[in-house]
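All protein chains but one are shown in place.
Chain IDs A, B and C follow the sequence of writing; residue 1 opens each chain.
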Amino acid sequence: MPTPLAATVPTNDNTTLLSDLMRVRARTVALCDPLGPEDCVVQSAPETSPAKWHLAHTTWFFETFILQPFVDGYKAFHPDFGFLFNSYYESVGSFYSRKDRGLLTRPLFSEVLNYRRHVDQHLEKLLTQSGQEDADEITARCTLGMHHEQQHQELLLTDIKHLFWCNPLRPIYRERADEASSAATPVEWLAFPAGVYEAGHSGAGFAFDNEIPKHREYLEPFRIASRPVDSGKFIKFIDDNGYGTPTLWLSDGWQAVHERGWNAPMYWEQRDEQWWQMTLSGMRQVDPSEPVCHVSYYEADAFARWSGKRLPTETEWEIAAARQQNDGNFVEDGRLHPRPHSDGAAFFGDVWEWTASAYSPYPGYKANAGALGEYNGKFMINQQVLRGGSCVTPRSHIRHTYRNFFYPHERWQFKGLRLADK
Amino acid sequence: MPTPLAATVPTNDNTTLLSDLMRVRARTVALCDPLGPEDCVVQSAPETSPAKWHLAHTTWFFETFILQPFVDGYKAFHPDFGFLFNSYYESVGSFYSRKDRGLLTRPLFSEVLNYRRHVDQHLEKLLTQSGQEDADEITARCTLGMHHEQQHQELLLTDIKHLFWCNPLRPIYRERADEASSAATPVEWLAFPAGVYEAGHSGAGFAFDNEIPKHREYLEPFRIASRPVDSGKFIKFIDDNGYGTPTLWLSDGWQAVHERGWNAPMYWEQRDEQWWQMTLSGMRQVDPSEPVCHVSYYEADAFARWSGKRLPTETEWEIAAARQQNDGNFVEDGRLHPRPHSDGAAFFGDVWEWTASAYSPYPGYKANAGALGEYNGKFMINQQVLRGGSCVTPRSHIRHTYRNFFYPHERWQFKGLRLADK
Amino acid sequence: MPTPLAATVPTNDNTTLLSDLMRVRARTVALCDPLGPEDCVVQSAPETSPAKWHLAHTTWFFETFILQPFVDGYKAFHPDFGFLFNSYYESVGSFYSRKDRGLLTRPLFSEVLNYRRHVDQHLEKLLTQSGQEDADEITARCTLGMHHEQQHQELLLTDIKHLFWCNPLRPIYRERADEASSAATPVEWLAFPAGVYEAGHSGAGFAFDNEIPKHREYLEPFRIASRPVDSGKFIKFIDDNGYGTPTLWLSDGWQAVHERGWNAPMYWEQRDEQWWQMTLSGMRQVDPSEPVCHVSYYEADAFARWSGKRLPTETEWEIAAARQQNDGNFVEDGRLHPRPHSDGAAFFGDVWEWTASAYSPYPGYKANAGALGEYNGKFMINQQVLRGGSCVTPRSHIRHTYRNFFYPHERWQFKGLRLADK
Partner (left out) sequence: MPTPLAATVPTNDNTTLLSDLMRVRARTVALCDPLGPEDCVVQSAPETSPAKWHLAHTTWFFETFILQPFVDGYKAFHPDFGFLFNSYYESVGSFYSRKDRGLLTRPLFSEVLNYRRHVDQHLEKLLTQSGQEDADEITARCTLGMHHEQQHQELLLTDIKHLFWCNPLRPIYRERADEASSAATPVEWLAFPAGVYEAGHSGAGFAFDNEIPKHREYLEPFRIASRPVDSGKFIKFIDDNGYGTPTLWLSDGWQAVHERGWNAPMYWEQRDEQWWQMTLSGMRQVDPSEPVCHVSYYEADAFARWSGKRLPTETEWEIAAARQQNDGNFVEDGRLHPRPHSDGAAFFGDVWEWTASAYSPYPGYKANAGALGEYNGKFMINQQVLRGGSCVTPRSHIRHTYRNFFYPHERWQFKGLRLADK
């Protein structure tokens, strides 16, 4: 008897669910269209995964958490795939070494597609059965699986970008015409008074367990910028010897600068005194009006200190974003790169924004029961919260209570920052 | 013109200050009485320092931040000591590699004592001069230097314990008779209602910049244990395969358990099915009634999860401790080891207590100006807050707003834990 | 004007050379027939290379050392391939990091085949031109290039074996029926008297520069075994706690045993008290009559000491092998695995044999001129000589003066040993 998830994830209509699910599943495969099989197998860093592994792991997720517990007599597609494509669920059993995922030339890409079709067919059958006594739980898990798959869609793109950057040929994932740039609009400062605020998710609609429960927090008065920091401003930080001024940096950050030889955001290169950057459309000149991207927490924090400001806490960000439209530049826009800011407040899309908040449980947090409880809670140490989604995030995946989290030194995601003060 | 500290550290009477200062300075030297010169020079891990280095560095602190700016024509005792004994103050200049402090066989121990005497004489002269226009600032810095030196007194003892543990001869720092143990008294649960509370330091009395400003925080209702977890309870966790149960651990913690081969607190060894531990008095059997000590954050957190409880946040701890007497087992008691709990609430001494709070700036935090601003703020990432002081902390050093901080994997300090719930 | 190689490599007839060359070139591509593109791109250890890289690098060799110097106006197939596919020729220019070859998903496999065709066409045109003034030099370099390509054919197979072994699915490169085994024939001891012998290559026929010049060496009387050590005997060494007896091992070997956790040859696994091994035909039970394979120098040396014997020097081996037929089990036999010994002396094929000789220059050794001088001489330190070729070596590649060399700890090649005494 599987441990239930249903209580915390609201039930949807099954017809919509099935079509949503299949659309999300198809989208993952479509992301591989511009890639050769060789591009899909290689792992370019321990924290990245091959595209083929993303395809297989997201399928394993549905097979393990839905088909095996809820389909009578379901037989695993392959006896070894449980070991190969479990990411980190200790409760489910042992798993293949994370840093060695790139060694798995077999199963071949074509076999993984077969695996996906097999699981999709069983999912379809399960979701169109009537009178399922576990219907709520199945719906809840399918919904979780869909959001899980969207997370891996984003990772697939960030990981391909990293892989292509390792190649001196600097391959292009998708051709894209340059867009005319215009001067960045001035930052506005949104002001909020002191008081006890509510944060976190409650009510209808999907949310991960780490967004729950809704809870109260006292905030001192604060101001928060209307948009992320742009590259032009970040170049000023570089030109002002920001990377060479120890007093701007956290101690661990200063060490990272030296050990890793940082002197600019990841993927940036200087050519003839101009800054260029690797994008999913190949090498492009840095547009000073676009949000700065691919910075670590340390760089975000140092930039804020240099600016005489600070990073917002995650609650400050959430309170401000709650009032804004979720209408940013997402993966569906097809740019796969942050867009120069036009006007109005912009809190969603373009770049994930580092916050000053360590990733910790909300007061009263309870992890999901069973193996699915390993989804979020066990990472609540040593990482910082990011908010808002990026240009490679699916639009339907994001919301103002959404909490992303990474280690402070990591830069390969599309990460930028926003300033706050007071 | 030195950047001022005076505004944030209240002024004391100078006569008292001088005698306090000299008493603290003498105490550091006295801690080396049981040691040979060889014990004072070796560094047994990158995060520890030789006793001789502690003696010299605390002296460099007074020379650099007080004598050089405030004594006309002061000439450094030795032109290279600034480089050798600066710990991490980037603004002051470059410094000798931290992990290599143990290579400095010269200056010899006797020369370092000369250095101390030289600086003490100049401090005495400075503090007994009348009509100093910078009197407030000098007082503020001397006070800071005194607290800084007390921190190094504790480190000197924790570092010697580590060094002696590396030696199969298991040397004894101080002989001590066994004390009769009694059964641990039951834990009581202190309950607090929801509401907006105040935390942090304000007003008279010394505090580090990281305890400031006093600020408000909303807390949900909580309960907190009246005393730290004892070793007997921790042995139950071990016996229940706590170190072998992945679902009890944070992901980074589980990795630490495997990479470092942890199966018990640091300094523990099993002999004939009994747990023994290295102490500053040599190998002793673990007393089940004494607070468990030398655990990492990961172990504290896993134990709490196993108990069905959690660690308190630092604010919960502070609110509860504010009502308690600061009358614990400190370095002056001479045990140099946690004491079995007798009765009543115990929040101070014995063991530093890991809290669930990442070490972050308080709302409105400002680092000290100038080089002294590198004291606390630049470490506000990747570390967790500990509270309460330990059996090797000087009693006058501690207070309920005091924030200590270490990386989650570190165990060589005297660290334990206390449970909370709700 | 390229630096000449012709003087040291004898000239062949051009028609034969061209057909030989194209046959060798085609053979390399044919080795990839059982592989998917994904198998061809991944690098499973820093010392291995992807199959695709072998295909490209051997082509780069002809383009760089023959087409560019001897074809007027030759334009490189791709401007970046010189950087990507140079292995280690410092004189030719900088090159891509060796350990990162597996990151090169581009050029795709199909593009590398185009590269090969392009270069082959130009080679064919060059070799069929009449009246070439550099004909001797071109012939010499083509001959070297052919032997160079044969070396990479062997590496391609050893590297694929390593890659497939990293995969829990244990893929099969080529299906192969089990052969009936028979008891190993007894070892005979071939005896040689003391005296001054000649070793090394001279006269007609191709040889690498490291086999030259022929020179004299005084040998004490010695005996050498008629065939390599078999697996059955090696299992006796294992069963006699050979891997646990420090006095059998060189000090560096004993350290390797512990750091790497060796308790059997590479690719061996124990299942139900039987030894199994990974082969290019998947997992097979170890046949006690076949030569033991995939041992390091340290294991070979420890086994010899346990046997009360020693390894032969390379000159002893060469003197004994000079009298034998080169009719062993080579890649053309299609087994891709050592064959149980039948009868008669066996010095060629099956397994490379570790010798007691450090890889050093012969008296009077001169490296080739120019960049091709980096072929052999610069590796003459820290490596041991191996002799005789293996079951994945092309038959036409080997001769009794041939010197192979690897670091003592390396095991992924098909390496065994032969005993000597006196």
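Everything that follows uses one rule, which is that contacts are C-beta pairs under 8 Å (C-beta built on N, C-alpha and C of every residue); 3 or more make two chains touch, one makes a residue touch a chain.
All of these numbers come straight from a predicted model, not from anything done at the bench.
Asker: Relative to the complete complex, which of the depicted chains are touched by the chain excluded from display?
Answerer: B, C
Asker: Looking at the full complex, which residue from C:Gln132, C:Thr185 or C:Ser360 touches the chain that isn't shown here?
Answerer: Considering the complete complex, C:Ser360 is the one touching the chain left out.
Asker: Using the touch definition up top, pick the residue from B:Val71, B:Leu84 or B:Leu113 that touches the left-out chain.
Answerer: Of the candidates B:Val71, B:Leu84 or B:Leu113, B:Leu84 is in touch with the missing chain.
Asker: Which residue from C:Asp80, C:Glu188, C:Glu269 or C:Glu374 sits in contact with the chain not drawn here?
Answerer: Of the listed residues, the one touching the omitted chain is C:Glu374.
Asker: Residue-wise, where is chain B in contact with the chain that is not depicted?
Answerer: For chain B, the residues touching the absent chain are 36-42, 44, 52, 80, 83-84, 96, 100, 102-109, 163, 166-169, 171.
Asker: Mind pulling the chain C residues that touch the left-out chain?
Answerer: Residues in contact with the chain left out: 88, 90-91, 196, 215-220, 246-247, 249-254, 297-298, 301, 356-358, 360-361, 363-364, 373-374, 378-382, 408.
Methods note: only the chains that are shown with their structure count from here on.
Asker: Which category does the touching pattern between chains fall into here: line, ring, star, complete, or other?
Answerer: Basically the chains just string along in a line.
Asker: What's the chain with its C-alpha centre farthest out from chain B?
Answerer: C
Asker: Where the centres are mean C-alpha positions, what is the separation of chain A from chain B, in Å?
Answerer: It comes to 38 Å between the two C-alpha centres.
Asker: Could you tell me the distance, in whole angstrom, between the mean C-alpha positions of chain B and chain C?
Answerer: Those two chain centres are 60 Å apart.
Asker: Distance between chain A and chain C based on Cα centroids, please, to the nearest Å.
Answerer: The separation of the two C-alpha centroids amounts to 47 Å.
Asker: Got the chain B residues that touch at least 2 other chains?
Answerer: In chain B, no residue touches at least two other chains, as defined above.
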